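Inspection log for the structure reproduced underneath, given as structure tokens.
One protein chain is absent from this view; the other protein chains keep their places.
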Amino acid sequence: MNSAQSQSLNVLLQEIEGIQLTHQNQRRLRADISADALPALLALLRGRAGYVHLSAISCVDWIEDDQFELVYHLWSYETSILISAHIRVARDPGIYLSVFDIYTPAAFFERDIHEMFGLYFEGSPDMSKFILTEWDGPPPMRKDFDSEQWVMDNFTWQDYHPDWLKQIEQQGGGVVKSADSSRKSS
Amino acid sequence: MSSPKTIGNKAPVLDYKSAGSLLNPLKNLQFLGRKAITEPLQPRLASLNYRGFHLNDWEACVGCASCQKICDNAAITMVEIPGLKNDPVKGIRNHRPAIDYGRCCWCALCVDICPSASLSLSREYVHTCDQEHIDSYFILPDPNGMHKKHFGQGWQKTEHSDLLSLTRSAMAELEPANRDTNFNEIVHGFTPEQAVVEASRCIQCGMCHDSCPTHMHAPEYIRAIWNGDVEEAVRQIYRTNPFAHVCGRVCTRRCETACSVGIRGEPIAIRWLKRYAMDQVSHDRIKQIVKEDGKPKASGHKVAIIGAGPAGLTAAFDLIRSGHKVDVFEALPHAGGMTRYGIPDYRLPFDTLQQDIDVITSLGVKIHYNCRIGTDKTMAQLQKKYDAVVLAIGLSKGRQTRIPNSEHRHVYRAVDLLQKISSGEEFELPQSAVVIGGGNVAMDIARSLARLQKQQFGEVKITVTALEQQQHFMADPDEIKEALEEGIIIRDSCGPQGCEIDKSGKLIGLKTWKVVSIFDEEHRFSPRYDETEETIHAGDSVIEAIGQFADTTLLGEQLTEKLEWNRGRIKIDPNGRTSEPWLWSAGDCVSGPDVVHAVADGHRVAASIQQQLTIKTNKS
Amino acid sequence: MRPENYQAVNHPPSHEYELNFGPNHPGIEGNYALKVKLQGDIVIEARADGGYLHRGFEKLMENRLWIQNIALVPRICVPDPVPMEVCYSLAVEDLDDIKVPERAQWLRVLQLELSRIAAHLFTFGGHAATTGMYTPMYWGVTDRDLILDLFEELTGGRVYSIYNLPGGVRQDMPEGFLQRVTQTMDYIDGRLKDYDNLFFTNQIFIRRSKGVGVINQQQALEWGVTGPNLRACGLAFDVRRDDSYLIYDQLDFDIPTEDAGDAWARTLVRRMELVESIRIVRQVVQALPDIKGPVRTPIPNPLAWRVKAGDSYTRVESSKGELAYYIVSNGEEKPYRVHIRGPSSMHAVQVLEKLSVGCRLEDVAQTMFSLDACPPEVDR
Partner (left out) sequence: MKSTDLDRIEVNPKTMPKRTNPLANVFDDLVRFCRSRSMFMLHYCTGCGAIELPPAMTSRFDMERLGIQPMVTPRQADILLITGYVSIKTLKRVILTYEQMGSPKYVIGICSCTVNGGMYWQSYATAKKLDEYMPVDLYIAGCMPRPEAVIEGLQQLMDKIKNDQANSWKQYYENYDYYLGNQQKLFGNNWQTPTDVIGEAEIYRLMGPQTLGEHTKILQQVQKPMEPLEMKL
């Protein structure tokens, strides 16, 4: 891309209210905007800046802020700059607007985020489960779901007791319970 | 929507659009006559760095469990194997990793992290079993391979794949030119950035904890420093060591000898990290942290401690926190014992030592200075007045070589001189000196005198002679390096044979013979010399730094008679109790010269006294 | 076989019926399912059903140390695992400002391109099998195995190399490795004309695949199609060149395109990419002996390694299309969030659902293979 393109892109993006732009490197542009302004930004990028490719929508669960961060990664085949638009959505009730009408691929990502995080997208064509059809627990990607604990509660492990271990146990040794218990106490 | 451009050229390949004869596939009938590429049923030999089943060299493995920590899948369990070498001081545990092949993914991260490089993978890869033999999925890797057949070495650690950081984080210190005329502290200590980098090298194996005489919680405070929480680090340090400033500077650091990272690289700078944590937290905050447990209930018991050195004060620190009243009697005007009067200022500044003592006295420990037991008070008085008495008198007298002419007035004992230097007493500074001994005390006196000589005469004329070869000196390698930098001459393998005196009765040097061997076949001390290689080391004074002994005259004749003795030392049980039920003994006078041992002794004695006093309380 | 979430209702009209295409079906790629509604043998509706290979990678990665994840990531896409490793490593390097030595970058490119060749050979095999031709499958899989032999020699593992770490690669290549790479490349180069005779210019294949699953350029952009599938619609876009990473900008290679946008064009683009990949490998083989230096920038002790806080969206071109990692670090020992954008998450769901409609049932399998959809990557 050339600097003229970059300039015009910057000018164009200033049309969005409250946008904050950060150039992370030559090909990565981070845009922080409010959730309300996102559809306008996407429409602008898609309609006037050649950003036809929605690379991904990522969701991050910031549980301490009680917010979900949604990141829309957009790519233009013309400017060769990837714009990541960051917005924050309240974790509760966890509803946001679908951008399916602007970008078709959004349907998959929104469906995925819905089943993994429980964030509902209004206007998305299909919010039914895709991967977790047999799962009735909480949305697993939420930070408050402890996967390891769930596994420990629901599964058992092999109880190995091979001959060599029996021999060692006869001699008074055996499996060290935890790394710290092996240490001497003062 | 703007239409994207079509860019780039097409690759020049076959024109597929026109091709496509029905006969094309028939061309491949030529393959009918070719040799088959099928491999024989016998499994192939895997590649030279294949990640197959595990091998573990039991001789090299130290059982540090870092493989367990890095394992993605919690596949590794440590198994304690009795009969294997278990030496906490050397940093060797009798634990060996056992691997669950129902978890393992053969990523070889365990191999790449292994500090001892004992773990590796073989080229073996076939293992099958049925349900009844599922136990065979849990294996204890040894050098012989999983099925007791060696298929050759596969993935091994190389310099590229090694995941440990083997070099220390650099720390600033005074250049020789800036330090040889003053007693300023040489090392500057870590900056916060350096400390975090150094702390991040730790693999949390806990060998340091095991090897430490007082079992300091080094992994915990290193982790706390790494987390940027120095106050937590101080809390962890004070769990076992009230002489934290001192041990942060002059500890013999057995932890670093045992450190697993040190097997192939430089051990973690545990001592400097401790010092960093202590220096970062303000003195008042440290006092608060120490008092966090709250004030103990007064027990009504009284304990007397003779000697305000590390052992005595550690015992005092423990006992006062158990609610006993503690009186410490110190013959000299300052507390600290050998750390105050034996260690020069450039290694341990007096004010940092004073901070440690201040923390202890702030708890309510009363120190009676200039109170020499035996003259100012007698043991009998103490026995009457106190429920328990601790003897922590240290090793205050220097040993003598008793070589010819060693009674000359210019032949000194190192401890006496050091005490004079640190208490600022006037003494006759020798123009040139010969030191006998290769330990830390020898280095201390040599380097202290070197500084004074440089100050007064502008040049250093000191020779250190020792029986050992230089690489076997008892002194810290750093000390030797720094001594050489400061202009001190070191002559190793020199057995002192006598002081040379000229006609006027002036001391002119030390005569030594070359040492052939120090110990005899039964490892007893019995040096043999090569008399033909005689050297005279010039010097107008000779300083003996060959060890110290305890001054037990304070006990008085009666008590000396009553006590049981063991080869010149007071006989004690494992808890430090003497044959007299009211008397305990701790510190250098029972376990030899070492600060951290003294601290450990102090704790042990305090625990024993506490136990004894509890019994007493319960009885009454 | 009936999944138990079926509900008992009335019979559908007899001329329409539904079929569970997968998960256990010879025509499906991997463990994946399509529920198709048929009229005769024409598909009138299709719904993708994934999750059979779901392992919750993104959750697992949040629970593991930065270094431990390098053993985990290749498993996300089984047929083409190398780009996963490289992309993860690149993302972590981006976050933590680690500079990769040049030799490591060349080794990574070598590995990536070998992996691309292996993956394409594997895909042909699958595609040929769905059109009833088993010999190309036998050939493709066997020739791929020769590349796996190279991987085994270089990395110690056949499929999951676990060779890349943040900072570089784990070991330097063994002696004489480049000669063996050249030998294998010569062999595969020579084999290409056999493949042409047997498969690419085979009338059976051409007639079966031409006009099947057509995407035009407009649709491709609309649906988020990437990689060879996009190039088969005439758009010469390749992450390697247009969002360049490693040392791809120093290499000379073309981006083959086709205009038809059907199953045939997609497979042909891959066939042409083989030539380009071999070309790249040859360049690397030529350049590598002159590039000295270490293969890895040391990282801190991995058991106590915090990656700087921040986020990184890193893309690479896998054999299947655009692969991206979005990694968020909050400065802790473990990633805060990892989002994996696999190319197949578009191809195997929305695109496949749309392309299947109007196809004959036997072409659905072909469409899927021509899209090179990789189910484990969809399910993650």
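The first chain written gets the first letter, and so on, giving A, B and C; residue counts start at 1 in each chain.
Just so we're on the same page, contacts are C-beta pairs under 8 Å (C-beta built on N, C-alpha and C of every residue); 3 or more make two chains touch, one makes a residue touch a chain.
Note that this is a predicted model, so its numbers are computed, not measured.
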item: Left-out chain, listing which of the shown chains it touches; value: A, B, C
item: Among B:Gly83, B:Gly102, B:Pro477 or B:Gly592, residue touching the chain not depicted; value: B:Gly102
item: Touch with the omitted chain, as defined above, among C:Gly30, C:Gly168, C:Gly213 or C:Pro302; value: C:Gly30
item: Residue among C:Arg103, C:Arg116 or C:Arg158 that touches the chain left out of view; value: C:Arg158
item: Contacting the left-out chain in the complete assembly, out of B:Leu23, B:Ile37, B:Ala177 or B:Ile615; value: B:Ile37
item: Residues of chain A (touch criterion as defined above) contacting the omitted chain; value: 132-135, 137, 140, 145, 147-148, 150-151, 154-158
item: Contacts of chain C with the absent chain, listed as residue ranges; value: 1-4, 6-12, 18, 20, 23-26, 30-31, 35, 37, 45, 47, 51-56, 59-60, 63, 71-72, 75, 78-79, 122, 125, 137-139, 141-142, 144-145, 148, 158-160, 376, 379
item: Touch list for chain B against the chain that is not drawn; value: 36-39, 41, 43-44, 46, 72-75, 100-106, 125-131, 134, 137
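To be clear about the criterion, only the chains that are shown with their structure count from here on.
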item: Farthest chain relative to chain C (centres taken as mean CA coordinates); value: B
item: Length of the line joining the C-alpha centres of chain B and chain C, rounded to whole Å; value: 53
item: Distance from the mean Cα position of chain B to that of chain A, given in whole angstrom; value: 47
item: Residue list for chain B, restricted to those that touch at least two other chains; value: 1, 4, 69, 204
item: Residues of chain A engaged with two or more neighbouring chains; value: 52, 77
item: Partner chain A, residues of chain B touching it in the complex; value: 1-2, 4-5, 65, 68-69, 77-83, 88, 93-95, 98, 100, 102, 134-140, 204, 206, 209-210, 214-216, 239-240, 603
item: Chain A to chain C touching residues, read off their complex; value: 27-28, 52-56, 58-61, 71, 73, 75, 77, 80, 82, 84, 103-105, 107-109, 112, 116, 130-134, 140-141, 145, 147-148
item: Chain A-touching residues of chain C, taken from the complex the two chains share; value: 5, 48-51, 54, 56, 58-60, 63, 221-224, 226, 235, 237, 242-243, 311, 313, 315, 322, 324, 326, 328, 336-337, 339, 341, 345-346, 349-350, 379
